[in-house]
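Removed: one protein chain of the complex. Kept in place: all other protein chains.
For reference, chains read A, B and C in written order, and residue numbers begin at 1 within each chain.
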Amino acid sequence: MGTVQVENISKKFGDRLAVDNVSFEVRDRELMCLLGPSGAGKSTILRIIAGLEPPDEGTVRIDGKAVNDLPPKDRDLAMMFQSYALYPNKTVYDNLAFPLKSYKVAEAEIKKTVSEVAKTLGITPLLGRLPGQLSGGERQRVAMGRAIVRKPKVFLLDEPLTNLDAKLRVNMRAELKRLQRELGATTIFATPDQLEALTMSDRIAIMSQGRILQDGSPDVIYEHPNDFFTATFVGSPTMNILDCDLEEKNGRITLNTGAFSLDVSKLAELIREGTLGSEAVLGVRPEHIMLTRERSAPDSIAAEVYVTERTRPEQIVHLKVGSIMMQAIAPLAFQSQLGEKAWMTIDVAKIHVFDKRTQKAIV
Amino acid sequence: MAYRKRTLSRRIGVYVCVLLVLGFILSPYLLGIVTSFESEAELVGRPPFPFKAITPVLDNYIYILSYMPFSLAFIDSALVAVTTTCFVMIAGSMGAFAIAHLRFRGRNFLFNFVVVVYMLPALAMLIPIVVLLKELALLDTIIGMVFAHSVLLLPLMTWFLVGIYESVPADILEALQMDGTSRIRSLFREVIPLSRFGFFLILVFSFVTSWNDLMFANTVGIVSVKLLQPRILEFMSGARVMHTQMAAAGILSSLPVVALAIVLQRQIIAGIMKGAIK
Amino acid sequence: MATEHDPFMPRLKTESRDAAILLSPFFVFVAVFIIYPLIASFYFTLNDLTLSDLKPIFIGIDNYLELFSDKLFQQALLQTLAYLTFHTAVGVPFGLAMALLFNQEFRGRGFARACLLIPWATPPIVAAMLMYVLLNSGFGPVPYAFEIAGLLPAQFTIFGNPDLALLGLAIVSLWKSCPLFAFLFLSGLQNLPSEVVESARVYGASGVAIFRRVTLPFLKPVLAVNCILSGILALSGTQAFDIVIGITNGGPGYRTYMLYFLAWNQAFPWNRLGYGSTIAYVVTIIAVVFALVLLRIWYKRK
Partner (left out) sequence: MTEDGVVARVKIEKLTKRFGEVVAVDAISAEIADGELTCMLGPSGCGKTTTLRIIAGLEQQDEGDIYIGDTLVNDLPPRDRDIGMVFQFYAMYPDKNVFEQLAFPLRMRKFPKEEINKRVKDVAEMLEIGNLLKEPVSRLTVGDRQKIEIGRAIVRQPQVYLFDEPLTNLDAKLRAQMRAELKRIQNELKTTTIYVTHDQLEAMILASRIAIMDKGKIVQYDTPDRLYERPSDLFVAGFIGTPPMNFVDCTLTRDKDEYRLDAGDFKYDVTDMAELIRKSSAGSELILGIRPEDLRITERATERDTVEMKVDILEPLGSRMIVNLTVGSHYLKANTRAMPLKPNEKVKIVLDRNKIHIFDKKTSTAIV
C-alpha cells in the first residue's frame, strides 16, 4: 500500500506564499502529476512530502499516518531530483548501493538488489562507471535506479524528463510509465511540460501561484478546463483566445468578437445564468477549426493565411481574421499560399467560454 | 594574404612581450640563486654578476644549514604552519559548510560578519592579540603563534570555503539526506571529497600564508620562538650583513612554498580560474 | 486544525542543531581571539599602556588629540596615499596587460602562467631581499647596467634616495602584486562569452574596438575588485609592512614611513600600545570604508 494525503498545506518563503492551502490525495499505485509553470509551487510540495522542507501549516499523511515529524529517511519514500543529484565521485554501482548501505542492509543482499535493479533499467554495463562518464539518458536511468532500489512506498519525481533532449524525452515518457506500472508504485511527479502530464499521468493537478486550480484525469483537464489558465496552459498549439461579448439578440445568443460573431444558441442551457451580456473570452482549440478553400457552411468565417508550419502528421495554419491572429490544425493535404483566403468553420459544440472577470468557465 | 602576415607579426609581438614579463618576474630569483652561490668578495667586486663570470661555491649553504637558529626556525615554521592549517581547515570547513548549506537564524549576519572581519587590517587585531596572549602567558610560545596565525587565517579561509562549498549542489545533499546520511557526516564523507580541488587550494593557501608571515611572527615570537621569516629579517638588518649568506637563507626559506606552488601549479591555476579565490 | 508544528520555527529542527554543532569551534575561536580583542583594542585607544606591565592608565581622548598634531602621522598618511596611488595606477593596468597577454594562444603558455605563481608564493620579506640584491647601489646589476649605458650616475641608489625610496618599495610590491592582479583578470577573461567577441567581429569591430567596447566593460567588476585589492595591499596588507621593514626600515629620514609601519613601531619597539592602537584604528576605519565599497560591488555582481 502507498497512499499520500496532503491536507491544507501552506508554505511561505519570506513574503512569498509558495504553497497556498493545497490539499489532494494520491491513491495506491496511481501516477499523479503536478503540472504548472516554474514557480507554481510544484517542487515545494514534493519537497514538503519528502520532508526536506517543513510546511508552515497542514499535514502530510502517508498511508494515513501523519509524517510531519519524521525525517526524510524514515518516511519510506524516494525522490528523484531534476538534476538527478548523482554522487559524482561514486560509481554507478555505489550510487545504487548507497541508499541500502545507509540502512545497514547486508552486503550480499545489496549486491543482489542492485544487480536486479540494474537489469530492470538496462544499465548493467554501466555499473563500473562514474556519473561524469554517462550520457543524459543514462544518468536519468541511474537516478531512477537509486530511487527504486529501496522499494519505497512512494516515488517523488521532480521534473524527471526535463534534462533530456527532445527525442529521448518522447521515448522516455512511455518507458517511465511502463516502469511505474510494473513496480506498482504510487508516484507523484512534477513537470512544467503539459505534454508530459497529458501522456503519462492517471491524474493531473494544475497549479498556478501556489494553488491547485483543477484536479482531474487528463481527458477532463483537456476537454473541460474549468478556468482560463488551465485551458491555455494545456494543449499545443495553444487554444485560440478571443475577447468577446456574450449577447442575446432576437432570441439568439451570440458571441461577438469584433471580427466575427458566432451563434451559440444551441449551447443555451449550458450557459450559466446571469452571465449573459457580460464580457467574455472565447476559447477554441486549433483542432476544432475546420479549414476549407471555399465557404463550407453558413457560419464559415473568412480569414487570411499568415504562416503555415508543416509539423507532420498535420500542419498548423496561422490565420489573420481582421486584426486577430488564430491558429488552426489542418491536414497536410490542405494547400494554401501565404496571404490567400481560407474559410474557418468553428465546431460550436467544442468551444469554451470564460468569464473575463473571474476567469472561470461559463461553457 | 595580408591577413596572414598580420597574424605573424602579431605572434612575434606576443612572444617578445611574454619574454619581457617573464624576465621581470624571474630575474630577481635567478640573480638571488646566483648570489647564493657566490663568495662575498666576488659579490662586492665590480662589475656585478651578469657582466662577469663567477665561480660557484657552496660555502653559504653549508654555513646556513649548520647555523642552528636557522634550522630551528625552519622546523618551528613548519610546525606552526601545519598546525595552523589543520585547525583552520577543520574549524573553517565546519563553519563554512553550515553557512553555505544550512538555514538557521543569524545566517546572513554571520555571513556578513565573516566578510567584514576578513576585510579588517591584520594590525587592528595584532595589538590586542599580543596583549591577550601575554595575559594568557602564551606570548613567545608555539601555541600562541598558532592562535595568532589562526586569527589571520580563519575568517579569510572560511569566507573562501563558503564559496567552494556553495558550489556543491544542494540536490546532492538532499539526496544524501533522503538516503539517510546525517548532515555532519555528509560534510566529511561527501562534501569535502566532492570539492577536493577547492579544499586543497585553500589548504595550500593557508600553509603559504602562515609560512610567509613576518609581522605576526616577529611580534608574537620574541626570544624562544623565532620563525623563519623573522630570521631572514635579522639577516637583512643585521649589523654585519653577509649578502651571500642572506641570499642562501632567503632561497632556502622560500623553497618549500615556491616548490609547492610549482608542483601544484595546475590545481592552483584551475582553482583561481574557477573563481575559488575572489 | 491541529498541527504539531510551531509556525514561528520555519526550519527543520535538526537543521538549527546541526548548524550550532558545526559552527561552535569557529564561533568560540572568533569570540575569544577576534571579537574580544577588537573590543579591548578600542579600550586601549583611550589609555596609555605598555606591554611590559600591562597596566592601562586612562587618558580619555588624548591619543586621538595627539594624532592630529603628530607631524610623523601626517607624513606617514601622505606617503601611504602616494604609495597606494602609484601601486594602483601602475599595478592594475599592468596586471590587465599581463592578463591580456597571457590570454593569447602561444607555445609554453602553461609554463608562463606557472611562472606567475612564483611571486605570489614568495614570502614578502624574501621578495624584498631578492629585489634589494637586484637593485642596490653596490652590487646590483640593474643600476650598474644603467650606469654603463650612461643613463644614471655611478653608485646610484634608489632605496637610499629620499625622493625615490618609496617608489622603489612600490616597485618591489608590484613584483608580488601584478601577477595576482593578472590572475584575477585572467579568470574574468575566461568568463567573457566568446559569442560576444565573435559577434562583434562579424559586425566589423577591430581589435581595439572589441577591447574598448566589449572586453573592458565586461571586466569592470574585476577591475574594481583589483583596484580595491591593490588599496588593501598597499594600505593595510602585511606585504607593505614586510617590504618597508626589510629594505628601508622607514628611512631614509622617515621618508618611507607608512601608517601601518608607524602604528606597529609605536606599539612595539616604542612600547606605546595605546597610541599604536589609535593609529591602527584609523587605518581600520579607512580599510572598512574600502571594504564597504568592495562589498557593494560584490553584491552588484551577484
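Here, a residue touches a chain if its C-beta (ideal position, glycine included) is under 8 Å from a C-beta of that chain, and two chains touch if they have at least 3 such contacts.
Treat the numbers as computed from the prediction; the structure is a model and nothing was measured.
Chemist: Tell me which of A:T3, A:N21, A:Q209 or A:T238 is the one touching the absent chain.
Modeler: Of all options in A:T3, A:N21, A:Q209 or A:T238, contact with the hidden chain holds for A:T238.
Chemist: Which of these touches the unseen chain: A:N8, A:Q133, A:N171 or A:S265?
Modeler: Within the whole complex, the residue contacting the unshown chain is A:N171.
Chemist: In terms of residues, what is the contact footprint of the unshown chain on chain C?
Modeler: So the residues of chain C touching the unseen chain are 193, 195-196, 198-205, 209, 213-214, 217-218, 220.
Chemist: Can you list where chain A touches the absent chain?
Modeler: 165-167, 170-171, 173-174, 177-178, 181, 192-193, 195, 198-200, 218-219, 222, 234-238, 285, 287, 306-307, 309-313, 316, 318, 329, 338
Just so we're on the same page, only the chains that are shown with their structure count from here on.
Chemist: Taking contacts as defined above, which has more of them, B-C or A-B?
Modeler: By the number of C-beta pairs in contact, the winner is B-C.
Chemist: When the C-alpha atoms of chain A and chain B are each averaged to a single point, how far apart are the two points in Å?
Modeler: Result: the chain centres lie 55 Å from each other.
Chemist: I'd like the Å distance between the centres of chain B and chain C, where a centre is the mean of that chain's Cα atoms.
Modeler: That pair's centroid distance is 15 Å.
Chemist: Could you pull out the residues of chain C that touch at least 2 other chains?
Modeler: Where chain C meets two or more other chains at a single residue, that happens at 11, 14.
Chemist: Return the residues of chain A touching two or more other chains; collapse runs of consecutive numbers into ranges.
Modeler: In chain A, residues 71 touch at least two other chains, as defined above.
Chemist: Where on chain B does chain C make contact in their complex?
Modeler: Residue list for chain B touching chain C: 11, 14-15, 17-18, 21-22, 24-29, 31-32, 35, 43-44, 46-51, 90-92, 94-95, 97-99, 102-105, 107, 110, 115-117, 119-132, 134-135, 147, 150-151, 154-155, 158, 182-184, 187, 208, 211-216, 218-219, 228-229, 232-233, 235-237, 243, 246-247, 250-251, 253-254, 257-258, 260-262, 265-266, 268-269, 272-275, 278.
Chemist: In the complex formed with chain A, which residues of chain B make contact?
Modeler: Against chain A, chain B makes touches at 169, 171-172, 174-181, 190, 193-194.
Chemist: Quick one: which bits of chain C touch chain B in the complex? Just the residue numbers, please.
Modeler: That would be residues 11, 14-16, 18-23, 25-27, 29-30, 33-34, 36-38, 40-41, 44, 49, 51, 54, 98, 101-102, 104, 106, 108, 110, 112-134, 138-141, 144-145, 148, 175, 179, 183-184, 186-187, 190, 225, 232, 235-238, 241-242, 245-247, 249, 260, 263-264, 267-268, 273, 276-277, 280-281, 283-284, 287-288, 290-291, 294-295 of chain C.
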